[in-house]
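Got a structure here, written out as structure tokens. Questions coming.
For this view, one protein chain was removed and the others were kept in their places.
Moving on to subunit A:
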Amino acid sequence: MRTISVTQDVPANALALSPDNLQVVIAGRHVFKIYAIEDDDFVEKANLRTGKHLNLNFSCNDVVWNPIEESVLATASTNGAVVTWNLNKASRSKMDCVFNDHSRTVHKVSFHPCEPHLLISGSHDGFMKLFDLRRREATQTYTSNAESVRDVQFNPHHSVNFCAVSENGNVQLWDMRRSDRVEKQFTAHGGPIFALDWHPEVKTWIATAGRDKTIKVWDLNDNPTVCNTIQTIASVGRVKWRPNTKFHIASSALLCDCSINVWDIRRPYIPLAAFNEHKNLTTGICWRADPNSLLSVGKDCTLIHHSFQDAIRPMEDVNPAALGISNYGNISTAARIKEDSEPTGSLAKLSVFRKPANYNDHNGQVLSSVQMITCKEDGPVSSHHLVQSAKQYLLTGRSLPEICEHNSAVAKKLNRHQVALTWQMLHMLYMGVGGGSDHLPGLQGSSRDDPAIQPDTSLENEQRSSRHFSGGDAGGDTSGGGFSAEEAETETDDTDNHDLKLTNIASGMTINQDFFFGDGEINQIPFDYDNLNNMDTSQDWTLPNEAFEPRHDILHRSAIPPQEFSSKCSPREIQDTGCVSGYVMETPSLLSEVRGTGMPVWESSDLVVEMLYSYANRGDVQMSVTCIIVLGDKLKDLLDPDQVEHWFLSYIDLLQRFQLWNVANQVIQLAEGLPSVLQQNQQSTTVTLHCGRCNHPLGWNNLLCRKCGCASATCSLCHGIVRGLYVWCQGCSHGGHLQHMMQWVANNKACPAGCGHLCEYT
């Protein structure tokens, strides 16, 4: 049967099914109707709210249908009356008896499961009364000793017993023949209990629910114990066990939550199913003796028949797997523990509720295991090489070839051959004709940071370099050098250009003359000439001593005050204005010595840029950024500054993730021409002061701690506050005014605070 609903004008408080489950009665303050449940509709059968005087007796808190006599109903009225109704009455009003025994609102009525004339009620006055419909009077009164009885229900398995719950959080078990004393009583909840339900099959189980948002399942043996606790998100108003299922129970909330949840008591955290059809709070729920058919009424004035297959299944939508990747390449995953696995830990503890017989996917205790998959150093997501490279790469401080050599060695050591080759290529490209043996002593001398790497690989690198250089020579395009236009304009004159061209022609190279810009110093030309000749003729040329790359860029790498960046000056202006460098470790002699020979022999910049993009695209932003830093302004005009800035920021972020603060700082410092990156270094560093006694943060320039009232720094001698210089012993941390301390140590050896430390103030 599918989900159907009917809407009235007024909300109902309760509903009850006829014994044959074909009719349903709903009752509220202003409604009292019987509907027949058809296949796809509710059909109104009777409206019991008729008669001349619609007094408060018609205003119902609860309604029950006699389980044996189909024509008898009982309601609990808001005015304290318990009213019975007989549908077989000839008159228009079906009202039968009115019992006015309670002094306050009646919350619940309940028929005896097999004696049709017995009815029990629970009222806000704290009493329960047993009515005999044949004698038309209340025969017994049971005292709850609580303010209010919220629910009362006969034990379906042992019908002389009934159970009552009250607002003080107590559960009472009564024998209905003994009104003088309660048989058993225990405190079940921390607040009012609003609902209870006997388990239809397990004779000793009851479920209680209350304002503390929990549903508890109790085993009523000699010593009642909690079997399960279900935490819901709102005060629970009603609970009903699902028929034919041992562990399922439906609940509706009194506040906040409009949905009806069906719980598996072994999975107390998430409902098995939820019905969200009600638009307002659900006031009454009732299973139609069928685990797949639930009726409910709500404050939204609707009566709904819910079909279980239409329910939302939060438990099935639950994400069973988790996944996270850390920056170190560690992967954390969580997965359900397979059911055939050994119960361990808390699972074993709960094994009482593991019933292998009816155990299936969705109604058992389910646990997950979390695994950390730690990547090996050469794993695909490992960051080992990134961290190591970041630590070992040289960014500045030496000549370009040295840096390239060094970085190449680093990459090689980390088994990153492609990167190593790239460094070697760069070495070749930007040194002109790099890698001669004359260069070696210098290289070794400068490799003090990394004595282990450098010597044993440098020779090999050189061989490699030459091989690759020749390859590049053969295949690459041979156009002019890579100097910036700026230099060409300022330092080159026509004669030099002419001379250069002549040399080139003389050497037989096919050089595109239009793009060739030489440097201006005539005395350089012989070297060029040699180099070009060498290139032209053979591969086993030797390197002139002078073939160092000039490090122009170093000079421009200046520590410029932040104000200048905020004023949005262009990189060129920065170069002009701020030539006072923190990095003037280069000797000027080196600079002049090597000027001019460092031009690439063919126009490779485009390729290099392409290479940078390619690395970045493959997730190796480290390579791109490192290259940009190392190559300095050689690529300046060829790169999109936004893109470069993006790379820098990404790389800095990465470094910070690995807590490589020093490297990150160095990269920031070397981010030439990228004001927004450089600014990162100049953002304020905060120093916070805390009180030495209570650890409370001190305000700016505050000498007294606001919390404990103590002075933050007192003199051990005069106990006054020290302003200005504070001298203290690093051994025992006592100290004070400089003058006082000087006086003290002139005459004493021990600490002025009396701690026994032999302070030495020098």
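Methods note: a contact is a pair of C-beta atoms (placed from the backbone, for glycine too) under 8 Å apart; a residue touches a chain by one contact, two chains touch by 3 or more; residues count from 1.
As a working rule, contacts and distances are computed from a predicted model.
Not shown: a single chain whose UniProt protein name, out of "Orange protein", "Proteasome subunit beta", "Protein SEC13 homolog" or "Glycerol-3-phosphate phosphatase", is "Protein SEC13 homolog".
When the missing chain is restored to the complex, the residue among A:323, A:694 or A:725 that touches it is A:323. When you scan A:370, A:638 or A:708 for touch with the missing chain, the hit is A:370. Summary of contacts with the chain left out: across A:390, A:621, A:691 or A:753, the touching residue is A:621. The chain not shown here is touched by just one of A:94, A:305 or A:385, and that residue is A:385. Annotation for subunit A: contacts to the undisplayed chain at residues 213, 231-233, 267, 269-270, 276, 314, 318-336, 345-346, 350, 365-376, 378-381, 383, 385, 416, 418, 613, 616-621, 642-643, 645-647, 649-651, 654, 657-659, 676.
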